[in-house]
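Complex shown without one protein chain; remaining protein chains in place.
Let's turn to subunit A:
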Amino acid sequence: MEFAELIKTPRADNVVLHRPFHLAVEGTLCLTGHHLIFSSRRQDNAEELWLLHSNIDSIEKRFVGSLGTIVIKCKDLRIIQLDIPGMEECLNIASSIEALSTLDSVTLMYPFFYRPMFEVLEDGWSSFLLEQEFELLSSVTNEWRLSCVNKEFSVCPSYPPVVIVPKSIDDEALRKVALFRHGGRFPVLSYYHKKNGMAMMRSSQPLTGTNGRRCKEDEKLINATLRSGRRGFVIDTRPLTVAQQARAKGGGFEQEVHYPQWRRIHKYIERFNILQESFIKLVEACNDQSHNMDRWLSKLEASNWLTHIKELLTAACLAAQCIDREGASVLVHGSEGTDSTLQVTSLAQIILDPRCRTIRGFEALVVREWLQAGHPFQQRCAQSAYSNSKQKWEAPVFLLFLECVWQIHRQFPCSFEFNEHFLVLLFEHAYASQFGTFLGNNESERAKLKLPQKTMSLWSWVNRPEELSRFQNPLYEANSLVIWPSVAPQSLQLWEGVFLRWNRPSRFLEEAEEERINIIKYNKELQAKVNALRRQLAEMETDGEVQGEE
């Protein structure tokens, strides 16, 4: 297919762009296969707006006489309005945008066409291999092994080719366990707590069904993570009733009789359409400037968004608590083990593991616990808060995770190497990107699409020193401790950097942030200089003494 077929009017002049808190600008609008480009013709202050079609969540058009207006709502929650003279041009442009922003073939997406303008110093596709992770693990324990049982994605289609499992469990047993777990997602190592040797595993629900099927290998597998005489915790992200109902459909949960060494805790985390609805409601509330205080607060409440945040943080803290304070191993799962499970395991690691609070470590976490672990990004992030399609599989699962990280970041502003912009960046790229990183639903699909060969990795770009510097937190000082956030409602806040980003003037806040950075930078410079001068003086003094002695 040629994109040109979809573009009947590639260019329109005298278009007026409206954005909140900006003056309206007149300029020229161009459509390409992957971008909407607006450039103002003003000489003194030429500005260009490049918008990926894939970033467009919905468009609305209306007419007043022959002047057409298109309102474009983006997946990053921005809303812009274009006034286009000429009814036909406007209609053409609107239908082109609609078609180009909803291409159904992945291989037509921009990442397959994007040619980077930068030199690749390190190929992000091979920056975070599980083998490296295992090497690190091997230096502290020999209880685990790397298994290639899923090499051809034959045992579990949503798992990566290699996984880490207890050493005492062979591949044959893994195959059997895979048959006992939803989607073949047998328990694998998610995190090893060096401090006390406890492990966090993740999986999907066991397929016990109504007649209480059991699988000896499954029991043996998870028992292998326990110290003798100690108990472990299964954190089930469904309420007990839902877990019980799941048995009728062949699913289920670990029953006490067969798993006597495990205590099961049901910690409910909301999923799919409920989250999507919540997301839509929250964005709606934030976008309406006319709400009076009561209405705003009741809309914020009705969205339930902060409740989800609190529940999720609480569940993650619980998992972390079991591992760090109880000295117990933990298995986390919900139904499929691709959403709430990953939210809990990845957030628990942010709390427990200082490495995950560095930039590299956080990237590795996202790769390991989200991309390789088979969170279906393409389905979940197909549309954002403005979409009308309301497909069952769309849900801001990853955004919720990012926001929880932000909430912890706010409470421990010096313990993270990255800043808020880094989290916002990941949110944007998960929904629309020139990079191939978040395409596909799992490693198997990514391999079929040959993403590593055909597209650029986000990490190749972001880890370049000049980019990295934008995402560094100047207040960072490595904190080797477990960080326990407060989950009291009074301690949680709306993530303004995402939800109010386009709805309020931000200049003063940005300038203040810059000033903060300046003070810290200046402080470091002065300290370096004082040290250099002291050294110089000390050298002079010893020189003087030597001379004196002579």
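Following the convention adopted for this analysis, a residue touches a chain if its C-beta (ideal position, glycine included) is under 8 Å from a C-beta of that chain, and two chains touch if they have at least 3 such contacts; residues count from 1.
What we mean here is this: contacts and distances are computed from a predicted model.
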Query - Protein that the absent chain corresponds to, by UniProt name, given "NADP-retinol dehydrogenase", "MTMR6 protein", "6-phosphofructo-2-kinase/fructose-2,6-biphosphatase 1" or "FA complementation group C" - result: "MTMR6 protein"
Query raised in the report: Any idea which of A:88, A:152, A:170 or A:525 touches the chain not displayed?
Result: A:525
Report summary line: Missing-chain contact, candidates A:214, A:258 or A:410, resolves to A:410
Report task. For subunit A, enumerate the residues touching the unshown chain of the complex. Result -> 231, 240, 263-267, 286, 289, 291-298, 300-301, 304, 306-307, 309-310, 314, 317-318, 321, 325-326, 410-415, 475, 477-481, 483-494, 500, 503-505, 508-509, 511-512, 515-516, 518-523, 525-527, 529-530, 532-534, 536-537, 540-541, 544
